[in-house]
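Here is the structure we will look at.
Removed from the display is one protein chain of the complex; every other protein chain stays in position.
Read from first to last, the chains carry the letters A and B; within each, the first residue is number 1.
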Amino acid sequence: MTPTATTGELARLVGGTLRGSPDVVIQGVGTVHDAGPHEIAWVTDVTYFKKASVCRAAAIIGPADLPDTLGAVVIVSDVEAAIAKVLAFFEPPLWQPPAGRDGSAYIDPTAELGEGVVVGPFVTIGPRTIIGRGTVLYSGVFVGADATIGASCQLWPNVFVGDRCQIGNRVVIWPSATIGRPGFGFILRERRLQRIPQIGTVVLEDDVEVGAGACVDRAKCGATRIGVGSKIDNMVQVAHNVRIGPGCILAGQVGLAGSVRLGTGVVLAGQVGVVDGVEVGDGVRATAKAGITHSVAAGMTVASYPARDRMTTLREQAAVRRLPDLADLVRKLSLRVEALEAAANNSQAG
Amino acid sequence: MTPTATTGELARLVGGTLRGSPDVVIQGVGTVHDAGPHEIAWVTDVTYFKKASVCRAAAIIGPADLPDTLGAVVIVSDVEAAIAKVLAFFEPPLWQPPAGRDGSAYIDPTAELGEGVVVGPFVTIGPRTIIGRGTVLYSGVFVGADATIGASCQLWPNVFVGDRCQIGNRVVIWPSATIGRPGFGFILRERRLQRIPQIGTVVLEDDVEVGAGACVDRAKCGATRIGVGSKIDNMVQVAHNVRIGPGCILAGQVGLAGSVRLGTGVVLAGQVGVVDGVEVGDGVRATAKAGITHSVAAGMTVASYPARDRMTTLREQAAVRRLPDLADLVRKLSLRVEALEAAANNSQAG
Partner (left out) sequence: MTPTATTGELARLVGGTLRGSPDVVIQGVGTVHDAGPHEIAWVTDVTYFKKASVCRAAAIIGPADLPDTLGAVVIVSDVEAAIAKVLAFFEPPLWQPPAGRDGSAYIDPTAELGEGVVVGPFVTIGPRTIIGRGTVLYSGVFVGADATIGASCQLWPNVFVGDRCQIGNRVVIWPSATIGRPGFGFILRERRLQRIPQIGTVVLEDDVEVGAGACVDRAKCGATRIGVGSKIDNMVQVAHNVRIGPGCILAGQVGLAGSVRLGTGVVLAGQVGVVDGVEVGDGVRATAKAGITHSVAAGMTVASYPARDRMTTLREQAAVRRLPDLADLVRKLSLRVEALEAAANNSQAG
């Protein structure tokens, strides 16, 4: 059942130039370190290949300067794109519940399901909700009332989508993510925290992906919005009224506080946090664990807490590392100045 | 189906003073930036209103110094409380499963359900568990054995409540939160990590709220306890034997290690962490990403890692920013001292 391909076929698949035999049969993909004798590996840079003392792969995909030490070498100009194609060829399709609607599902009679929608076991769909053609709801998914879900989406097990949320086409939501719980807002009055109602909604545009256990909260009013094609990893927190532009990448455990705005193509590494109301410009990158407390201009790379230009933080960290030496130097200088002062006093006195 | 109100009605609702027409029909709420021509907006400070170059709202709620540039202005002394009332007026009720017990639910015959309890589809309720009147269990909720859940609670889809947990009245638990898994405790003996049994429980007092995906772990012995009216956001970790006082606010992704104690009215911003056993006094505030490694006295505002008084950390950050300049200055001073020493030597020699 596992697909196989010859090196010649794979070279054609990726539009590469083959050196060596076109007839080597490949059954899978591995890294340069752990690929087996029937697998193809890849390197984006020839130095990685040289570092791997032994590579047992049957073939390798890489740049033009790869040595011909293996049975077959496929030369490409874009290794990452090529290996993505090879991985797609070998990718086993993930299991989904049988076509149609599982008999156990709770589907409100006023919900509208498009052609080819798959409703897995134990799914709940509320009144007036509309689900586009070809969308798959895995076991235990809950969609509230008046929600709209586009075509060809995947909602993995136990995903929650609240009332009135609007989800585009080809959106993928991984297990146990929560879309559209009311935002976290309270006011303290008469010594009690009182809920601020959150009457807005959540909009996930086309091709958005939301990771397992991630949360996108319903807006106070208007919408919390994630732009076309943005990809959000596991356990990311997107608070109420956040707006994320198109093509952003938010790595695992990132947290965006209320009303944060991200431009286009922003990349936030793991565990980054952004304080409420902050604007992050187009193309900004933040390194892991950065804490963004003020707005960041387009194109910057920021780091550390509070987040600033990455090069600045590196210089500061280096200065802090030398700080004990600096303190020592100042102590010694102080003694030398004292000695000079004493000498000057003596000579004056003299 | 959407409710509407006139500006006159809304002014009465919030106890405000109306300037302008009482007959403008309002259909919803928006921010000063994005409210539409049939919506009411709000500002807490007149400067926000002036900053918004164009406000298309039909009316606005705000403080007494608001200009009369819109059709209607509602003047109130407490804008936040007023807008909460207006939002509540326009808030559509969230859908819940039909009254009664869904036929699919697994309910142990020894469980006791109060009047008006709603048991959604695919719910599991263990033996001897007691659920108070009017509480709603959404789809996929699991409540173990011997648990007690008060009246008028909401347990959203796929919430887990373990055996013997005690949950007060009007408690709200958002999707996929985990209340009462055994605490995370191991001892290393004979080169193996051995589980320390966790025989305690979890107590959530009245009016507590727990966010989506958050975890409150079962105590080793005694109880992990969250005080009256405390509000906990998404993906917050509350480890075993933690005690949280009343009226606390824990923002998204906060983590409290074992046996941490929070006093009354503590506010922890997003991604704050507290090390095990630490006591945090009444009214303490911690800014985003603070790492609290030692006990904090009541009333302090702390920041940074390791967390200290916020003003101190700001001063230190400023000093670090000037550190490269300081090092430069010391280098130059050193040269000048050298020159002075040489001159002194010369003059002595002379």
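Keep in mind that, in the parts below, a residue touches a chain if its C-beta (ideal position, glycine included) is under 8 Å from a C-beta of that chain, and two chains touch if they have at least 3 such contacts.
Worth saying up front: this structure is predicted, and the values here are computed from it rather than measured.
Colleague: Can you say which of B:Asn158, B:Ser230 or B:Thr287 touches the chain missing from this structure?
Modeller: Spelled out, the listed residue whose C-beta touches the missing chain is B:Asn158.
Colleague: If the missing chain were put back, which residues of chain B would it touch?
Modeller: 104, 106, 122, 124, 126-127, 140, 142, 144-146, 158, 160, 162-164, 176, 178, 181-182, 184, 186-189, 191-199, 213, 215, 217, 220-222, 235, 237, 239, 253, 255, 257, 271, 273, 275, 291, 293, 305-306, 315-316, 319-320, 322-323, 326, 329-330, 333, 336-337, 340, 343-344, 347
Colleague: What residue numbers in chain A mark contact with the hidden partner chain?
Modeller: Touch with the absent chain occurs at residues 28-31, 34, 78, 80-81, 83-84, 87-88, 90-92, 94-95, 97, 102, 104, 120-122, 138-140, 156-158, 174-176, 207, 211-213, 229-231, 233-235, 247, 249, 251-253, 269-271, 288-289, 304-305, 317, 320-321, 323-324, 326-327, 330, 333-334, 337, 340-341, 344, 347.
By definition in this document, only the chains that are shown with their structure count from here on.
Colleague: I'd like to verify one number: the distance from the centre of chain A to the centre of chain B, where each centre is the average of its C-alpha atoms, in whole angstrom.
Modeller: Taking the average C-alpha coordinate of chain A and of chain B, the gap between them is 24 Å.
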